[in-house]
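The complex appears here without one of its protein chains, the remainder shown in place.
Going by the order they are written in, the chains are A, B and C; count residues from 1 in each one.
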Amino acid sequence: MGAAVDTVEPTAAVRRPWIRRFVAKMPWTTRFCASWLIVIVTATVFADLIPGLADPNYQGFLFGDGATNEGPGLSHFLGTDNNSRDILARIVYGARVSLTVALAAVFMGVVFGGFFGSLVGFVRGKTDSTVMAVVDVILAFPGLVLLLTVVTLLGRRDLVVIAAVIGFLSIPPYTRVARANALSISRREFVTAARAIGTKKRTILFREVIPNVLPTLLAYAMVNAAVIILLEGALAFLGLSVEPPTSSWGTMVNAARVDLQINVWPAVWPSLALVFTVYSLNNVGDWLRRLRSVRSAAL
Amino acid sequence: MATLLAVSFLTFLLVNLLPGDAINALIPIEAQQDQEYVAQVRAEWGLDDPMLVRYGKWLGDAVRGDLGDSIVTSRAVSGEIAHRIPVTGELMIVTVVFSVLMAVPLGVVSAYREGSRIDQFISGSAQFALSVPGFVAGLLFIYVFAMKLGWFPATGWTRISNSISGNLMTVTLPALSLSVIEVAVYARVVRSDLVATLKEDYILSAKSKGLKDGFILFRHALRPSSLTLITVVGLNIGLLLGGTVVVEFLFALPGLGKRLLDAIFQRDFMMVQGITVFVAMVYVVVNTLVDVVYLVVDPRIRKAD
Amino acid sequence: MAGTLLEVENLHTTFTIPAGEVKAVRGVSFSLERGRTLGIVGESGSGKTVLARSVMRLNLGTNVTTTGTAIFEGTDLLTRSPAEMRSLWGSEMAMVFQDPMTSLNPLVRVQRQVTEHLCRHIDLSRSEARQAAVDLLKEVRIPDPETRLRAFPHELSGGMRQRVCIAVALACEPSLLFADEPTTALDVTVQHQILNLLSREQTDRDMAMVLVTHDLGVVAGRTDDTMVMYAGTVVEHAPTRSLFADMRHPYSEALMRSIPRTSLPSHTRLAAITGRPPDLIAPPTGCAFSPRCPYVQDRCIEETPPLVATEDPAHRLACWTPVGSPEGQAAFQKNLASGLPQAVAVDISNPRPPTRGVEVDS
Partner (left out) sequence: MAGTGKAHLRTGEDVLMTVEDLVVEFPVGRGRTVKAVSGISFDIRSGETLGLVGESGCGKSTTGRAIIQLPRPTSGTVTFKGVDLAELSDEEIRRRRTHIQMIFQDPISSLNPRRTVGDIVAEPLRVWGPHDEAEQKGIVDRMLDAVGVDPDVARDKRPHEFSGGQCQRISIARSLVVGPDLLICDEPVSALDVSVQAQILNLLEDLKAEYGLTVVFIAHDLAVVKNISDRVAVMYLGKLCEVASPDVLYAEAAHPYTDLLLGSVPEPDPSVEIDESLIEGGELPSPINPPSGCRFRTRCDRATDLCTSEEPQMRGVADDHFVACHHPLVAVAG
């Protein structure tokens, strides 16, 4: 009689490819934002393949050299800056800087921060207090200040260094997020159940704890990537990001500031690119988070 | 306290270990031919001592409020900091006060009418504002309000002691530029927290007592929600300090951030060190204050401690 | 008997969620006289809490619609303006919630929570309000009320908190009190005290009370009438004594037989109800209990049985094949013979060795 059983209904719904089901649920703004992100990622990756774009000085683009401070037009879609460089080309290359830095931050944050955070949240005790003390110290440096110091004193300011420094600085906040999550997950009964079965601690960490920390961490990564792009923008604006002539959106805005009275376009376009990219990341990130909270509320 | 000590030591370590010999800042390259002179200057600045010894000396002075002298201007670092605090301090206070005053009503309206058009509008705007960095907002404000309309000066600073109205004119645009993101952050925090609070049983219970919505909103719901706001404001101080660097640079304000930037470009390591430690101290103090406020506002924590 | 206080007719409440419309309450009618106690019993998802909140118009959110009528003291609550409802809440009708931990504001002292609505409904000075609060806490038997007034909720035990909640509800002498699972979050000895307190207050004040619970034991000794709910509908509604003496609906009976009781010997085999409660987005056609009912017939699946009076006019029932009736007996025998799992499962007169795996996914 023990087998008085509930039936599990198989989902009768037609299984559409997950990507289409996913997109179908998006509001139109989010679709737009997601498309924009895809566009700039593609543009960045394939930038070198577009004829004329590979010129490090961004002088000629598609339709040849331009004059200084040209307005938007057919030969240079977004116009040229005060060094007669094509703005569209520079924006595409600037995207490369922004995205690389964001990627580095997310990667280092998720991998190292995620691991350390999950570890100390799971084992607690002395390891926990030590690691968190270090994290607190790094966080007590105001981000930008520490960055300024490190970047300047390193002397070299190419993309690798910038990405590495920002990536390193991203570890502590991820550690915090991961630890908080791992703490609450470790209190859940399935972790106790795993221990009661006799699973080794290391296996529990990798199989039970980390998979449950990751989704939260990835949702955080979306928002964090936006913050990092803003940070790189601010650094570049101060002249502390990648060294010219490599273009970066912040550098472009700063350079255009001088001639604001004459020609606003060189300031407008990179600003728009920056704002819209960050907005898209926030928008898609928020949407993913909402999706997740709906799902976890259904649990 | 331990955090501060660690911060100061790390700063010291960073500043001293990384390339870029301080001697370059002290003596022009041409003059460095004179080995004897260089050695003399090195001894004078204590550059020959082992790093730990120098750190010990510096720390001993620092606890007495002496952060050393700038190696570029030879003026006391602490004096320079004190001289520039009013600018950065005013900028930050105006920004935080203005942002909170703007954000709380927006967040409350948005949460109270969750899902309505007004909520969608406020939430959407906040999401957008969150994406506008200070330098873009600042540049926009300069272009519109200073260049086109001419209402405010584009750059510069008037001290309060010189002219109150002039001071207000110069603080408005920088503070506004910083506020764009801050308002968005706070409004989102207030909204999401209030939305959760309004779903609590005790709100339903207050409603079942026949209390008016406004009363419930402000007496019952807002207080628990304000706890998160306080925390976020505290944590954001660090980011805001970074933001002031950018805005001070853009508006050419004689603040701490601008000084730090200059010091970095000049390799004025004493100055960099002093300002960083000072800023870290502000951060730690603010967050301690947040904990204290928390203790006052939330009786549950008071008991647990 | 002072006549009818509350008359609910054909009440429907629906929640719109992304997955569809959840029909939480589906056509409930009942009436309650002044000074009487009605117990509403049901499992989670039966709609009992939603029903109570719908009548009180306390369903939060914009995705809820309630239709039907709920006549309270001569006027329909469902057509009242929010301001009119507000003047009724707390003064005429009050509610005690399930979890005293969450239904008191953690940041507000007990005194203000007990008196803030008093001051709104009746004009009271500060000292009068304080005195009123002390009296109320005494009334609900909270020792040392003066000290407790200054306490925050977290400084009180669960039982004390629920007493405070009751004091809050009683403050303005309501004529109708909804107690929504008031003791579910409490320990059994505390539950007993709280239920005694509620019963006494109800009698002393001649207040009508609706006691919502999942526990048949709670309604048994403390209510005049009992209403059994399943999947948003009332399946049986009768005076409590007559209901427990003669359970007519298969669901009521099954519920009764599935609970362990201290009066039965150890290792008494329980008659478990097979299957699981229906999906309220797409409830089954006919009787909602039919997929799990040992007495089910074709008619049960095709036609929804109405809630009608039995031989005893006070005992109302919604079933085509009631327990104890000849049609019910015949239906059960038929199902048993054909090996219908839910019928086999309740046939405890004929215990079999445990089988496993066989009845999966019937």
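Structure notes:
The rule is simple: a residue touches a chain if its C-beta (ideal position, glycine included) is under 8 Å from a C-beta of that chain, and two chains touch if they have at least 3 such contacts.
Quick caveat: nothing in here was measured; it's all calculated off a predicted structure.
For the omitted chain, the shown partners it touches in the full complex are A, C. Among C:Ile259, C:Ala282 or C:Ala314, only C:Ile259 touches the chain that is left out of the view. Summary of contacts with the chain left out: across C:Thr4, C:Ser199, C:Thr310 or C:Gln329, the touching residue is C:Ser199.
One of C:Gly20, C:Gly61, C:Gly217 or C:Gly339 touches the chain omitted from the figure, and that residue is C:Gly217.
In the full complex, chain C contacts the hidden chain through residues 43-44, 141-143, 157, 159-160, 163, 187-193, 195-197, 199-200, 214-218, 220-222, 240-241, 244, 254-256, 258-274, 276-277, 354, 356-357, 359-361. Residues 1-8, 10, 188-190, 192-200, 203, 207-208, 211-212, 295, 298-299 of chain A touch the missing chain (whole complex, contact as defined above).
To be clear about the criterion, only the chains that are shown with their structure count from here on.
Here the chain pair with the top count of touching C-beta pairs is A-B.
Farthest from chain B in terms of Cα centroid separation is C. Our note on geometry: chain B versus chain C, Cα centroid distance of 55 Å, whole angstroms.
Work out the mean CA point of chain A and of chain B, and you get 23 Å between them.
Across the assembly, chain C contributes no residue in contact with two or more other chains. None of the residues of chain A touches two or more other chains. Remark: chain A residues 29, 133, 136-137, 139-146, 148-150, 152-155, 226, 230-231, 233-234, 237-238, 240, 250, 253-254, 257, 260-261, 264, 267, 271, 274-276, 278-279, 282-283, 286 touch chain B in the complex. Those residues of chain B that touch chain A in the complex are listed here as 2-4, 6-7, 10-11, 14-15, 18-20, 124, 127-128, 130-136, 139-140, 142-143, 147, 238-239, 241-243, 245-246, 249-250, 260-261, 264-265, 267, 272, 275-276, 279-280, 283-284.
Put simply, chain B touches chain C in their complex at residues 115, 198-202, 204-212, 219-220, 223-224, 297-300, 303.
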